[in-house]
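My questions all concern the structure below.
Here the complex is missing one protein chain, while the rest keep their positions.
And then subunit A:
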Amino acid sequence: MQESPKYWKGIEELENSPEFIKNAMTEFADFLPVKETHGTTDASVAPRRDFLKLMGFGLAAATLASCEAPIKKAIPYLNKPEEVDPSIANFYASTFFNGQDYNAVLVKTREGRPIKLEGNPESPVTGGGLSARAQAAVLSLYDGARLQHFTKKGQKIATDQLDQEVRAALAGAGRVAIVSPTIISPSTKKVINEFAARFGGAEHVMYDVNSASALLRANGGVLPAYDFSKADVIVGIGADFLGTWISPVEYARQYVVNRKVSSERRAMSKHYQFETNMSLTGSNADVRESMKPSEMGAAVVALYNAITGGGAASGSKKVAQAAADLRRAGSRGLVVSGSNDMGIQTLVAAINQQLGSAAVDTANPSYVRQGDDARMARLIKDIIAGQVGAVIFYHANPVFDHPMGEALGKALEAGKVKTTISLNDRLDETGKRCLYAAPDHHFMESWNDYEPKRGYLSMAQPVITPLFATRQAQDSFLTWAGSPTTYYNYLRQQWQGLLGAGNFAQAWDKVVHDGVARGSALPTPAAQIEGPMDVNSAMAALRGNKGGGIELAIYEKIGVGNGTNANNPWLQELPDPISKATWGNYVTVPRAYAMEQKWEQGDVVKVTANGHSVQLPVLIQPGQAAGTIGIAIGYGRQDAGKVANDIGANVLPLAAMRNGVISFTTAVQIEATGTQSPIAQTQTHHTIMDREQVVQVASLKQYQENPKEVTEYEKVATPDGLEAPDKVSLWQDYEYKNHHWGMAIDLNSCIGCGSCVVGCQAENNVAVVGKQEVINRREMHWMRIDRYYSSDASREDFEEKGKLDTYAAMEDPSANPSVIFQPMMCQHCNHAPCETVCPVLATTHSSEGLNQMTYNRCVGTRYCANNCPYKVRRFNWFSYYTNEKFETVNGHMFTDLGRMVLNPDVTVRARGVMEKCSLCVQRIQLGKLEAKKEKRRPRDGEIVSACAQSCPTQAIVFGDMRDPESRLSQLLRREDGERAFHALSSINVQPNITYLTKIRNTDQLDFNV
């Protein structure tokens, strides 16, 4: 039997706050004004007479307008490219490496314009999955805030003139520096090196916003390549490797290899996580302990001592347990740390070495972080001192995203550097302080190569003609260095060496087609300017580290990341997996501390450290370590574009340099300001009947004992005794002759990363609604990921310990709850409650098991949404594509430029209609048609929904349940009676979406083991 832990959706539910009770009782959102997005007065309600007048006018206008149909033009290509056919999508392999997040991608283009990114299944590094940020990158291509031409002092300048001036300025500049984030392109590096050589040994400085400098230094200047699939015991120390740390898509893919269970394979890896903030990785861990950043050193020392010395660890129970497990696992153990502290990283490297971990490969390192904090800090100091003659910022925005950015900005404004050139794609915080701007192409307009890991190459190719008068940065470098070649030719030349003898044209075509190749081209990264620490001094440093007061841990969010892509509304509106907050950052505080300070969620506090302060609202975060707070980077942009500007606050100035690296943890002063600022959370908006029926979880021990016992199946009382709910039915069953589409979602593999949410948004033209509308509970995402916190009280406790004590006990683990993610979308019920209540038959059932939503028939009664037990239907309260209130956040639907991102096969829904997940019916129809054209049945795996396609861990399996050989059918057969369950099965709506019970690698469902 399950232990039936109680799950709650958020702090509000746990506390039974008045707001929550009100919402829970009413179930449906109470009336919110539509005329104004916020604030309501009687005057704002349209009087009836106005309504009649408008209706009369509307009728007359409609009649008049329909008298003459507008003339529509059909404009063919002037010279049709052979491989492009209107309405047939082409896929091109490319590579995404923006914001230091690597992903091999396939770009789906229609009529020559990219409309969606998908993971490149041939990539050995990232596979077919894709991160949320990479999914959203297609929207950034059409970002109107991109700089559309070259500028000097913000004024348009001709390319030739800029080249001339820059060449002259660089020739007499003296010391030239190039600042960039990590560059993993071998050819680009070579171009930069040649450019540097041409200008008196110009210095190329790389830095990473979310720096891994300490990790690099501790490993002799390289970033080890990790393979989580080779680890049975994983200990994460503040490393959010599933969410934001180094290469999350790659790691997530490896991580789930040992997390997928079946009755044949009842073993899982064990994952310990020690961290300050509640991270995505921590929420997936089997054992998690929250600790202050200053305590982490001690924990690592304890771990190190236990593993090297053999004695018991001196730290907490969980640390001791982790140490014991690691020792047992030996080379199948792995310790990773996201800390940018030299001491910690030195010890972690030593631990892995001691274990002989097979999961760490320093011989074939990863290249995605090469930044050297010390070098960057020295350069900024030199710039401030006026010792640099010219600086080129190549995709680097240190004024915003470096802790010393403010001083740097002032130095640039004061003209401490004579020649400053920005190659950034927009006039951002750094770019607008530069003399020249020579904007780079978007990566989808460029040729480039990449080497994320030694031996693994990938390629980017242009998939659209440059939208603006920009120039690829590498071409700018080549031009300024006086090279006559173009970067494309340069690249080909480089690859001629790589691909070796033989037919180069053919080999090149293959590489461009596949997008990935094997081989190595990157030179060994330059050594860090400060050397590694030895273990003893690391231990000494960590022992000397005494924290005090409230400690701040700066973290990165999955959506906006380091802020490079902040102007992307899809990412801004992507709910944070843990806090479910959108549009902005906030201070995450532990509940006990908030209660002590009498703060409520949304109270604005002032956090001061390092001579800087930020004012942000408070968000009560379960799992936040006592005595700590967390703030995300990437927000507080000033010059990113109208979407991102002035959203949240920039926390990076609060970070300081320590031991030559940026320290993302620091002691802070915190004080209330007395003001309030609401946080737009999607959290408790969708109150569902009863938790136990929705998510199911069991421990690995239970699963090993009997897989048939881990899932609780609801029974209903009938005259013949208890029966499965689907034995009793009011409705006739459908007969599926042709196909029966469905999905299975493995809660064990789902890490909650949100990639599917953005993938669905891109595929289905889902509108962005903005902060206020999210607060109004009107977000439009067809797919959401529900996050449940648990407490460890069980039903039996009520009898054993008494009700009051149990209720009290239920609150205890809220300091460190276990977390479950559950992707939730239309369940395509076979007995759908929505279908029976629609007065106009706008939502009907198809002969293939789909719950169809017909927009042109919908009159907007919203009965269906009210009758939906899963609350997955979304109502279009506004014309999100014409209403000026949404012009900022949903701007891509307003301009011709932005509209190019829309999927032409999916209708943009009008105001007043209901919409919801269609199970990507456009993809189903296309797949069927392709099969029919080839006179065969569709092959399994040929048709996948956008969410299943984008999932890095393949938690979502889409398929035809009528095909007994499909992956889905096999999975359902295997898991039937074991882990497979339907959400809310007792109401007998018979969904076509099946969930698989989550299994935690613990003995009991309790974190206090």
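Methods note: a residue touches a chain if its C-beta (ideal position, glycine included) is under 8 Å from a C-beta of that chain, and two chains touch if they have at least 3 such contacts; residues count from 1.
Operating definition for what follows: contacts and distances are computed from a predicted model.
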{"item": "Chain left out of the displayed complex - its UniProt protein name, from \"Beta-ketoacyl synthase-like protein\", \"Phosphate ABC transporter (Permease)\", \"Nitrogenase iron-molybdenum cofactor biosynthesis protein NifE\" or \"Cytochrome C\"", "value": "\"Cytochrome C\""}
{"item": "Of A:Asp475, A:Asp639 or A:Glu848, the one touching the omitted chain in the full complex", "value": "A:Glu848"}
{"item": "Listed residues A:Ala74, A:Ala505 or A:Leu730, member touching the removed chain", "value": "A:Ala74"}
{"item": "Contacting the left-out chain in the complete assembly, out of A:Val257, A:Ala626, A:Ala931 or A:Ile987", "value": "A:Ala931"}
{"item": "Contact footprint on subunit A, counting only the chain that is left out", "value": "63, 66, 69, 71-80, 85-88, 737-738, 844, 846-848, 850, 852-857, 905-907, 918, 921-922, 925, 928-929, 931-933, 935-938"}
